[in-house]
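Can you read through this structure? Questions will come right after.
With one protein chain withheld, the remaining protein chains of the complex are depicted in position.
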Amino acid sequence: MAAPAETTLSSSASDAVASVEMPRAARRDGTIAWVSRITFLVVALAIPLLFKNFVVFQFTQMLVYAIAILGLNLLTGFNGQFSLGHSAFYALGAYTAAIMMDQYSVSYIWTLPAAGVICFVAGFLFGLPALRLEGIYLALATFSLAIATPQILKLSPLEHWTGGVQGIVIIKPDPPPGVPLNQDQWLYYFTLAVGLLLYILARNLVKSRSGRALMAIRDNPIAARSMGVNLALYKSLAFGTSALYTGIAGALGAIIIQFVAPDSFTLVLSIAFLVGLVVGGVGWLPGAIFGGAFVLFVPNIAEGVSKGLSGAVYGIILILLIYLMPTGAAGFVRAVLSRLKS
Amino acid sequence: MSTLLDVKGLVAGYGGIPALHGVEFNLEEGGVTTLLGANGAGKTTTLRALCGMIRARGEATFAGKRLIGMQTEDIVRLGIAHVPEGRGTFTRMSVEENLQLGAMTRRNGSDIKQDIERVYDHFPRLRQRRAQQAGTLSGGEQQMLAIGRALMLRPRLMLLDEPSFGLAPLVVREMFHILAALNRDEKVSMLLVEQNASLALSLADTAYLLETGRIVTSGPAAQIREDEGVRRSYLGY
Amino acid sequence: MELLGQQILAGIATGAIYACMALAVVMIYQAIDHLNFAQGEMAMFSTFIAYQLMLWGLPYWVAFPITLIVSFIGGVLIDRVVFKPIHDAPILSHVVVFIALLAILNSTAGFIWDFTVKSFPSPFGSAPLFGSSLISAHQAGMIGVTLLLLVLLFVFFRYTRIGLSMRAAAANPASARLVGVRVGWMNALGWGMAAAIGAIAGILIAPVVFLEPNMMISILLYGFAGAVLGGLTSPAGAVLGGFLVGIVENLAGTFIPVIGGELKLPIALMLIVAVLVFKPSGLMGRTVVQRV
Partner (left out) sequence: MHFDKMSRRSLATGILVGAAFAASGALAQKNYGPGVTDTEIKIGNIMPYSGPASAYGIIGQVETAFFKMINEQGGINGRKINFISYDDGYSPPKAVEQARKLVESDDVLFIFNSLGTPSNSAIMKYMNAKKVPQLFVATGATKFSEDPKTNHWTMGWQPSYQSEGRIYGKYILQNHPNAKIGVLYQNDDFGKDVYKGLKDGLGDKAKTLVVADAPYEVTDPTIDSQILKLKAAGVDLLIDFSTPKFAAQSIKKVAEVGWKPLHIVNNVSASIGSVFKPAGLDNGIGVLSTGYLKDPTDTKTQQDPTVKEFFSFLDKYMPDADRTNLNLAYAYAVSQTVAQVLKQCGDELTRDNIMKQAANLKDFRSPLFLEGITANTSPTDYFVLEQLQMMKFNGQSWDFFGPIISAEAAKS
């Protein structure tokens, strides 16, 4: 699971593989960054025009997972807190959206801020007691949350809202009138827009004063405290913000799948987020998109190789990836960039 | 006196960025050699390279054996005990278990028991705390424990990385007394890395000055201590 | 009140399963300083090996030691083949590799032995113990074996040089190397021992819950919970924690009205978390006091 939180990010990130900032290369870095951003945008915008609806739907799902992983990254990558419970926040967001749409006929657009706020509060409150727990103990606490979630969703007294074991079926939204897109294309662009907005906010957060405080807590909590950082507040805020992202992803997920049920939000989902986080690169925001792609597509590839042994194929692909890029796509991209520079 | 450790053209670094650019020095059997220099000069890196904790190139010969490329565990078995920066205490274990670990490469049980007693004779405070969790010791006690653990190897050479770091002046003085005694009575050779140059020069017989990964000057400790120029430009006192 | 006594006893019996698993969890934690997600699947796979050996006609007491040896070697191989090449990778990358191992073992077992449940023999028999219908001979035997293993592990870690080296290698690998401990082999040894203990756990658990590839997934959760509750540094704590989890869960399921039955595991987990908030290193774990 993980040793104490400070080591979660591994000393090797700071020792051996440390990316040493070289001021002269900064401008070149900037150029590369802009080129890759623009390439990403062009490709992302073109996808619905190039592929069948089904594939567009898959890419939408990938973006949803990427947003969830982005949220987890804010917590784990930038604040050093470990969570196996993000399926709970994802579920909370999904059920918020589903219940609002199903019972109160609220437009899907308004379910996103609602899911975000509810999950932020839930995450913040969960973060308060979790403060006293680190590393493995935090893992167990979050893990309990993941286990409890499907069981709570099934609970008979809540059945009126949650639909109990049967779940809730919701109606897929149409594009706004006058937009010449089908449902899948529209939802793709909608998710992409939400995702980009959340990404930019996350980037600004990480570069802000608060972001530096979060990282200071990750790297050296005692020093951070002595610098006057309010540990309790910041760690809870990190939890809340992370839950907010994952909750919005959950709401989007519910909208595109058109269905929520307890079985959709088991521990397996939390583990998938964690795998996606590591594959993308802990502490590297763009890694989320790689993580999302892995979570969605690799199981399909594994199934294509062998139906009976799909789990084994998946495992082997995962191990090979870690061999090739021990620090995920982040390390790989950094290595490629440093080769480009020299 | 014969040469125990001979280092030539030592190059090492972290993550592809070299921190040592061909360091050369040697150490006489039974002697105390000190490496001096500012923060980041490469002192700790030199020690780490010598005991295989980081990858290095060049030559380092210890009693006729080439150290470069050897595993740390094997280097220890040659009789080189490294007292690392930060003391390397096994915090969750008792003081005595820490000492037993120091003798991990030795086989004879009764010898080990005697040696533990000998360490306690050197450091009586450790005897009082033998059953205590090592993480609860004070900084000075942990430093004593680290030296004691190194002695348990019955080393021919001790590598000492900043033994005075973070300790009260009184404790430091006591520590260096003990180190001098160990060198004198137990014939342990020492390679000492220190920021506190005057302290180091009082213990050492030979001194080398490192600057950004290179030896810039060297000589008998007494001579370096008297050299006004060196003192002013490198040692800052 | 009679029901209370019965449920406590049943909790101890079920708790023995968790305790057994918790012990294996602590074992690997001592050896590699991580929790191993694949621990349950390793135990499951070992149990299938025993099952296969018996299917080939070997008697129980021949299949049992062979399984332990094979599992030990398997554990060592996992460390040498899978983890040695990435020992510099960050901890989370290791966690992901544990997950990969879990997927591989689960899927391979399903492929070879399929997913239907299979009965597995017990060396103790399933007759009620001393005529009491509450605890069977097998469950009593399981408790006995767990306690015996506990004593053996305690002696091993506390009084043998190799046990000491293993603890050192896990706690502080860099320092351990500096005193000459062969850290790589200590890790491999730890993996081997954890795999062998896992095999014992699997072989003891399978007669109760039946053998199938998914049998350990939920038990591992309980094992983790027990180990963490008791204190990951303390084998005795882990065993105690395992028993406590079994008892608390049974009592919650029986005596908390309305939601107790549906939420017995979450309630048990919440209680554990509550305990940890006040006693962050577990009931019997040693607090690491570190001076700066």
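General observations
Letters A, B and C mark the chains in the order given here, with residues in each chain numbered from 1 onward.
Everything below uses one rule, namely that a residue touches a chain if its C-beta (ideal position, glycine included) is under 8 Å from a C-beta of that chain, and two chains touch if they have at least 3 such contacts.
Keep in mind that what you see is a predicted model, and the values were worked out from it rather than measured.
Remark: the absent chain touches shown chains A, C in the intact complex. Note that of C:S46, C:S71 or C:N250, the residue touching the chain absent from this view is C:N250.
Against the chain not displayed here, chain A makes contact via residues 52-55, 57-58, 61, 147, 151, 154, 164-167, 169, 171, 253, 257-259, 261-264, 266, 268, 299, 303, 307-308, 310-311.
By the touch rule set out above, chain C reaches the unshown chain at residues 2-3, 6-7, 10-11, 13-14, 17-18, 106-107, 110, 114-119, 126, 128, 133-134, 136, 205, 208-210, 212-215, 217-219, 221-222, 249-250, 253-254, 261-262, 264-265.
Here, only the chains that are shown with their structure count from here on.
Chain pair with the most C-beta contact pairs: A-C. Per-chain Cα centroids separate chain B from chain C by 42 Å.
Each chain gets a centre from the mean of its Cα atoms; for chain A and chain C, those two points are 31 Å apart.
Counting partner chains per residue, chain A shows two or more touched chains at residues 16.
The residues of chain A lying in touch with chain C in their complex are 1-3, 7-10, 12-13, 16, 76, 129, 132-134, 136-137, 139-141, 143-144, 147-148, 151-152, 154-157, 222, 271, 274-275, 277-279, 282, 308-316, 318-319, 322-323, 326-328. By the touch rule above, chain B contacts chain C in their complex via residues 51, 53, 72-73, 76-77, 81-82, 84, 88-93, 97, 100-102, 104-105, 133, 135-139, 142, 149, 152-153. Interface of chain C with chain A (complex): residues 33-35, 37, 82, 85-86, 88-93, 95-97, 99-104, 106-108, 110-111, 221, 224-225, 228, 232, 258-259, 262-263, 265-266, 269-270, 272-273, 276-277, 280, 292.
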